[in-house]
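Partial complex: the chains shown occupy the same locations as in the complete assembly.
To keep things simple, chains are lettered A and B as they appear, and every chain counts its residues starting from 1.
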């Protein structure tokens, strides 16, 4: 286990980010993810700024963004991230039924991705201009 | 390139699946993906049945399901599937702005997944009962 940088022991630059996260999320303490990457303060700052941008208001609603983040984390096999974003998605309205459907898609896509790649399916003409 | 099984050359069991796909999607011909996996008819039948179930009506709306499928395919690096589901998502209402946000999430999640795993972040207590 890495050294988790607790607020009380953190240098000013780290506390500043912790304060922003706590205020933005309305929580009393940051999660272990933040405490771990705080071992490299530039990464902590950059990651928080980026996540705030990527997950902020946009064309997609907040719940959809969390479901996407959850699905990608599951596809990448990151246990911590999958758990963390499952919790976030729940807090934004994801039901157990939705979770089951998300995981079903993660599994099904993994399968068809392998089938498409292994059979070396050539792109259909009408796909060539994508995305 | 694999042999793509065209409707005209297909055995009855394959044509039956092609007919179902065309009817369900309102298209005149199936895409290369189906023509390639048709090289193994049991896989063709099983994949169509499964996709119909997974992507059918449920707690998540059709566009959200397509966005998830697109994101997972992108995370898994399957070029064909990413293109195919980009097209499907567009037909269900995905705008270019949404696409940019989906890809941003695919990228950001890949990054935080690696950070979380490499720093070996321990699960916070309140995550342990998940999903």
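By our rule, contacts are C-beta pairs under 8 Å (C-beta built on N, C-alpha and C of every residue); 3 or more make two chains touch, one makes a residue touch a chain.
Everything numeric in this text was worked out from a predicted model, so none of it was measured.
Here 2 identical chains are displayed in place, and the whole complex they belong to in this file is assembled from 6 copies in total.
The criterion applied here is as follows: only the chains that are shown with their structure count from here on.
The distance from the centre of chain A to the centre of chain B, with each centre set as the mean of the Cα atoms, comes to 20 Å. Taken in their complex, chain B has these residues touching chain A: 1-2, 4, 31-33, 36-37, 39, 43, 47, 50-51, 54-55, 58-60, 64-65, 67-69, 71-73, 75-84, 86-87, 95, 97-99, 101-106, 108-117, 119-124, 126-127, 130-131.
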